[in-house]
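What follows is a short report on a single structure.
Missing here is one protein chain; the remaining ones are kept as they sit in the complex.
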Amino acid sequence: MSPAILDFVEFSLAGLCVGALYALTGIGFVVVYKATRIINFAIGEFMMMGAYFFFGLAAQAALPNWAAIVLALIAAGTVGGFLERFIFRRLIGESAISVFMVTIGLASIMVGLVEIAWTADPRSLPTFLPDQPFFVPLGSAEAFLASKNGWSFIIVAAIMAAFITVFRFWRGGIALRATAADQAAAYSVGINVPGVFSFAWILGAITAAAAGILVGSISGISSAMGAIGLSVIVVVIVGGLDSLLGALVGGLLIGWLEAMASLYIGGEYKQVATFVILLLVLVVKPYGLFGTHDIERL
Amino acid sequence: MRTDRRKILAGLGAGVVSSTVPAPWVRGLRAQEASEIPVAIASPMTGVFAFAGIEGTDGANHFAQYLNERGGIAGRKLRLIVEDTGYQVPQAVAVFNRLVAEYKVPLFLGDSTGFQKTINEEVNRRGLLLAGASFASEIDDPQKYPLQYMPGPSYSAQVGMLLKHIAATKKGARIAFVHSDTEFGRDPIAQSEALAKTLGLEQVEKIVTPPGSFDVSSEVLKLRRARPEFTVFHGYVMAPIPEFMKQMKEARIETQFMGTFYSSDLGILQKMGDVADGYLGVNAYNYVNQEGVSGPAMDFIKKANGGKYRTNSYLQPWTNLTLGTEAMRRCIEAGKEMTGANLKAALNTIKDYDMGGVIGVPISVPGNSIGVGRIFRANLKAGKMDPVSDWIKAEA
Partner (left out) sequence: MRIGSAKQTYAADEAIFKTNVQRAWFAALALALILFPFIASDYWQLLACLIAINIVAAMGLMILTGFTGLVSLGHAAFMGVGAYTAAYLSNHLALPFWLTIPAGGFVAAAVGAVFGIPSLRVKGLYLALTTIAASFILQSIFFNWTSVTGGARGLTIEPASFFGRALVTPGAIYWIAMPIAALTVWWARNLLRTRVGRAFIAIRDRDISAELLGIELLRYKLMSFALASFYAGMAGALWVYLFRVITPESFRLIESIFFVAAIIVGGLGSVRGAIFGAVFMTLVPELLKIGASDLAPYWPDAVKLLSPVRTIVFGALIVGFLMFEPLGLNEIWQRTRQRFALWPFRT
């Protein structure tokens, strides 16, 4: 077992686990885009919100971890639904740029609110994941995988499986896909399109919040953690803005590429590598790997 | 309906604006009394270093109280003007330009290495003394930074103290540096790598993390390859040190974690959790809750805070102001004008000065820094830091 191959395997595992978290957040983004065609620039801040809700409930209100997680997700979903009902529903019909800028404004507001409630200090989340690391046997050597990374991957895989089931088989999921495909047609067959919008935002917010809790448990939380949203935007562009599969593949791919960049080029260049990939994809295949090509009509 | 809402918004807007309008005329009209000496402070009271800024502002205000109770600076009262910078260099520069023009201060306290380096030309032009929260080795150079000083040993000196401790503990030990890819993080590395070589230590890895990255697993994998016996962190306040320590323990890397001034604060280490127990940090000061430490300054601090723990960031401006006002006092008593050059010369005459318990030994300021520090081990179960070395003098 040569050290180079061991390196490659270990770094790939680490990268895939990080990529799983990107993928989860990407799903939160894609769900909203698919149903409402809104690019949610505040996706990173939704993650932050979920992490801080968990922090407030678990660390400050001293609730047991599982209760705190469930309540935090519910709270995040409520916020998502609230935003849809009172802000985004009023913006139906406005240009995409305007709505995009509204999400940017929302991101600022959320950061400010978090800073007022919890200050800008970085904090640690209570641990709720098991501590045992994974040692994957590989020939004569063992590949090391940190416990949080491994568990994040497992949790994300479980959530992903649930998503696929929901979207394939449950009426609500089918309604969402119908609305995404053609709003007018969905209306005419009796689908409650505004309801679908609410559902999409609530689901997107919950997903982002879950990802936020996992990311927060790895690297702590702070009012600046929304910056991860930019990496997520790269993921969904690479995967295709309206493709759940694309978010999955894109997330894993970007996570893996970042780890490879760290191994072969150096840790400092991780973020630049991500943005160079973004530019390349935008120039070569702007709609991503799995996105639907928008045909513009006059 | 729409017009009503518009009218309400218009009314609110007008109200907000009119409530602030008289203020600009009122600001700056406060007459400066001749029996006061103003000192301006640019403090990061908001933003990522808010905890340091708030602690620092308290430290400065308490020092002013302490000093004025004891007769001030040769009979004149110390007056502090504090403004927030949000830890942004352009904002700090704007605050500097405005406060120095308005109040003609002999001493200015800054908030970051970046600010202190970039404002250097301006400080030299205007002729005042500058100190701050930075321990950058580059600033520890009286040729390039003639009017600046720092409240402790430079980062290079700090890492040097850690390296000497390592060399004394185990000859030829394997060490690794983990630092952030910022100016703060890069500062002592080149010098420290050279010193490690001179001391016969084997540097097996150097990890550079981009600012704001959240995943350290790939870096931990590299450290797993390298198997350092001592890991020195620098350039971070908290994250991602605890995550590194946790994952490295998981990866069964047997290593002693060490860090420089900012990560050596008890409050920060407690926030990191149990994984930080046993962390070795180099500090420029005694801890406020340390046993067996007393002196007029330390006693005042303990009383003024009612036994509440105060972090290193509280003691920094305390030290800066102690030295700065001492320089002013010497200038006044020698009958010299308080220009930057005169103040610096007076500062450099400080030899074997007693810091009243804040620092355990008498100090001198021959150049731009105080060359002493002490290594402490985190004893989180007992809630304190135990000294593992005596006060070490950094080599000049």
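In order of appearance the chains are A and B, and numbering begins at 1 in each one.
One rule holds in what follows: a contact is a pair of C-beta atoms (placed from the backbone, for glycine too) under 8 Å apart; a residue touches a chain by one contact, two chains touch by 3 or more.
Bear in mind that the values here come from a model prediction, so they are computed numbers and not experimental data.
**Student:** Can you list the shown chains that the omitted chain is in contact with?
**Tutor:** Listed by label, the shown chains it touches are A, B.
**Student:** So one chain is hidden, and I want to know which residue out of A:Thr78, A:Ser108 or A:Thr165 touches that hidden chain in the complete assembly.
**Tutor:** Selected residue, touching the omitted chain: A:Ser108.
**Student:** Out of B:Pro38, B:Gly86, B:Pro106 or B:Pro317, which touches the unshown chain?
**Tutor:** B:Gly86
**Student:** Who touches the missing chain here, A:Ile74, A:Leu230, A:Leu245 or A:Met260?
**Tutor:** Looking across A:Ile74, A:Leu230, A:Leu245 or A:Met260, the contact with the absent chain belongs to A:Leu230.
**Student:** Since one chain isn't shown, list which residues of chain A touch it in the complete complex.
**Tutor:** Considering the whole complex, chain A reaches the absent chain at 39, 87, 90-91, 94, 96-102, 104-113, 115-116, 120, 230, 233-234, 237, 268, 271-272, 275-276, 278-279, 282-283, 286, 296, 298.
**Student:** So that we can see where the missing chain sits, which residues of chain B does it touch?
**Tutor:** Missing-chain contacts on chain B: residues 5-6, 9, 16-17, 19-20, 23-24, 27-28, 45-47, 50, 54, 84, 86, 88-90, 93-94, 97-98, 101-102, 114, 117-122, 125, 182-183, 186.
Operating definition for what follows: only the chains that are shown with their structure count from here on.
**Student:** Between chain A and chain B, what is the separation of their C-alpha centroids in Å?
**Tutor:** 37
**Student:** For the complex, which residues does chain B have touching chain A?
**Tutor:** 46-48, 50-51, 181, 207-210, 212-221, 224-225, 237-240, 242-243, 247, 250-251, 271-273
**Student:** Report the residues of chain A in contact with chain B in the complex, numbered from low to high.
**Tutor:** By the definition above, chain A touches chain B via 3, 7, 10-11, 14-15, 17-18, 115, 119-124, 131-133, 144-149, 215, 218-220, 222, 224-225, 227-228, 259, 262-263, 266-271.
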